[in-house]
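Everything below concerns the one structure shown next.
Omission of a single protein chain aside, the complex is shown with its protein chains in their original locations.
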Amino acid sequence: MSRLNKRRALQISALATSAALVLAGCTSNGTEATATPGDAGQGNTTATIKFWDPYPQYEAGGDWDNQVKSCAPEGSTIERSSAPQTDLLNQLTSAVKEGNAPDVVLLDNPLTPEAASSGLLATAEQAGVDVSGYDANLMGPGIIDGVAYGVPMGSNALGLYYNEDVLDAAGVDPSSIKDWDSLNAAIEKVVASGSKGITFSGIAGEEGVFQFEPWFWGAGASLTDITSDDAVSAGQLLSDWIGNGWAPKSAATDNQSASWDLFLTGEYGFAENGSWFAAPAAANDGFAIGSMPIPGKDTAVAPVPTGGEFAVAPLQSNDASDHYANASAVISCLMSGENGSVTSETLGFLSAKADVRAAQVAANPLWEPWVPIVEGAQGRTTDLGVGYLAVSGQLSEAIQGALNAEGNADAVKAAFDNAAGL
Amino acid sequence: MRSSWWKTAIGLFLTAAMLFPVYWMINVSFTRRESIRKGQLFPIDFTADHYGVVLHDQLPYLGTSLAVGLGTVAFTLVIAAPAGFALAKLRLPGGSALGFVLIVAQMIPAVVMALGFYAIYNRVGLLNTIPGLILADSTIAVPFAVMLLAAFMRGIPREMMEAATLDRASYWRTFWSVVLPISRNASITVALFAFLWAWSDFLFASTLDREGGDLRPITMGIYNYIGAQNQEWGLMMATAVVASIPTALLLILAQKYVAAGVTAGAVKD
Partner (left out) sequence: MTAISQRSAASPRSLDAERTASRKKRDRAARWAAIGFVTPLALYLFIFYVFPLAQNIVMSLQRYDRGSFVHGGAPFVGLDIYREVISSSTFWPTVAQMAIFTLVSITVQYCLGLALAVFFRSDFRLSATLRAFFLVPWLLPVIVSGTTWQWMMSADNGVINSFIGLFGVDPVWWLSADNALWSVLIANIWLGIPFNLVILYSGLQNIPESLYEAASLDGAGAWRKFRSITLPSLRPVTLITLLLGLVYTLKVVDIIWIMTTGTGTSQTLATWSYGMAFGKGTSGVVRYSEASAVGSILLVVALAFGLLYIVTQSKESD
């Protein structure tokens, strides 16, 4: 009796599983997100506009939130929600697949080519976004195969912060730091005087690569060949810092915020970090913080990667024109004229338009040291386009290997060679 | 009773060792940002500011978490208890196949399920709702609940079941009046886990409830303090502490109910 029932149960479950497999197979192919044309000019704005950004720390009622909501066109309200960077791209992917995409997304610039070539975005033209007037180096990541997909919100940049008190006590003159050798000499003096050396972020992933690129490019290396001697020398620089105890071992797992937390303890002389900390740095309580450009191997200013997000309009499958009209209205409002300057200030970016930038600096001299850095910044994806993500992954493996090598030159070289083979 | 105090001492020591990371958390929640990475044993650079901010921001999220947690417990028990009974006592045809399926069900990465749910929820309109989140969180607990309840119910002596059937009680009556009360221990254990898993879920919340505004649980509320390049650990730790207090109280209450043994009471009858 029971054997018969067991067989029947097995039959039923087999049937159920195959039904599920067939169902899954059918629904996983071809989706609802077909490339409907659609044009901002032909649509009307809708009552609710969905806006996604990667700033969960800016809460409802705060400056940024108000800035966004004030850009709602007549008769509409903006619903703003946030998520961390990589999550944002993945959520956008699911949303576009289900035909449920928001009207405007602020996407990190190295992810924009990936989003565009995966068919997640509408072109700037479709979305009625004006792309004129932006600096070429900052606009670079948003142009894929000659087509523009959005506009840069502004740029942040990496610089070298230093603890003025610690440097004074160690007898280091900040203006003497003009290349790697002088930087290493300064760090050595700082450590000899009893403080700790330099903090940076070497965490696995794009954030660590972002922090590494000024040293990488400063050594003359290029993303097209990450096993070159120049590239390895950049890795060696960081590895030696760990090996000598000049940088904390937690650099291998710290992100930029954690690295800043370490610097804030006042125990470190230097910190490689971004312009988003410029304002808090100027207002710092315990000790005075200065900043300077990151030195290159033989030059005073190393090229840094462009930071900041792009305002883009996701691809829509239903009522596309209306959604693009929404995007057009909101993005134009946020980025043009006076308001463009307010947007950049609120986000803590330097504007991507030269004239607006000049106005920002005039209003807030805090930005002055950062202007040359931003103007010399290089887009990460400008040369490699979509291929950047794969190279970045390899570079990340190399960095992790170099940091773990603690100065061992053979291990560092091996790390870079192995990483390229991945 | 004389030996009791040294056991209490050992108990306190073990608990302290186990909860040391929690102490560290509280330590950090009272420390100013610049001293958080100094590794000091006590909050020398003391500040209560973090708590002020947290209590102002996070209360709606705490409420949502509580609602979702309790809802998940209720739903899980409703689905799992009858099934556990069937598996354990009613000679379910294909019972071992079902047991096998339950194990497999728990192996499916939550990520895979969340993505699958997104598609379904979008079509049914359950996105960004509390019932939707309850349904999703229950998938974490239900297979475990069925297995645990079945395991405990198997241990119920056959005599007790037959006593009920001799009274001509229907299976439902037996289940409701005899088996469930005896399985109180197991049910409370299941409820505990279901609540805790729903409370700490982040994946389903962030996939299925991302635009929920105030109707998001505390695991997402905490992400308000994780900016793109800036994380406020003092605030996050304070949030974790504040979130733990009501649930710790709930836990202590629930533990009191996992009291004396099941068969002890039954045998007396």
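Going in written order, the chains are labelled A and B, and every chain counts its residues from 1.
Throughout what follows, contacts are C-beta pairs under 8 Å (C-beta built on N, C-alpha and C of every residue); 3 or more make two chains touch, one makes a residue touch a chain.
Just so you know, these numbers come straight off a predicted model, no measurement behind them.
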item: Contact partner of the left-out chain, one of B:Ala105, B:Ile130 or B:Leu215; value: B:Ala105
item: Sole residue of A:Ser76, A:Asn90, A:Thr299 or A:Gln378 that reaches the chain not shown, by the stated touch rule; value: A:Asn90
item: Positions on chain A where the hidden chain makes contact; value: 1, 5, 16-17, 20-21, 23-25, 27-31, 33-35, 86-87, 89-90, 93, 96-97, 110-111, 114-115, 117-120, 203-206, 248-250, 252-253, 389-390, 392-394, 396-397, 400-401, 404
item: Residues from chain B at the interface with the omitted partner, ascending; value: 4-5, 7-8, 10-12, 14-15, 18-19, 21-22, 24-25, 28, 37-39, 41, 78-80, 82-83, 85-87, 90-93, 95-96, 98-113, 115-117, 120, 135, 139, 142-144, 146-148, 151-152, 154-155, 171-172, 175, 185-186, 189, 192-193, 196, 199-200, 202, 218-219, 222, 233, 236-237, 240, 243-244, 247-248, 251-252, 254-256, 258-264, 267
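Heads up, the rule we're going with is that only the chains that are shown with their structure count from here on.
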item: Euclidean distance of C-alpha centroids - chain A vs chain B, Å; value: 36
item: Complex contacts: residues of chain B adjacent to chain A; value: 33-38, 57, 91, 93-94, 97, 101, 115, 118-119, 122, 127, 206-207, 210-211, 213, 223-233
item: Touching residues (chain side chain A, partner chain B) in the complex; value: 2, 5-6, 8-10, 12-13, 27, 50, 54-60, 79, 81, 83-85, 87, 91, 94, 97-98, 100, 156, 255-258, 260-262, 264-267, 274, 276-277, 285-286
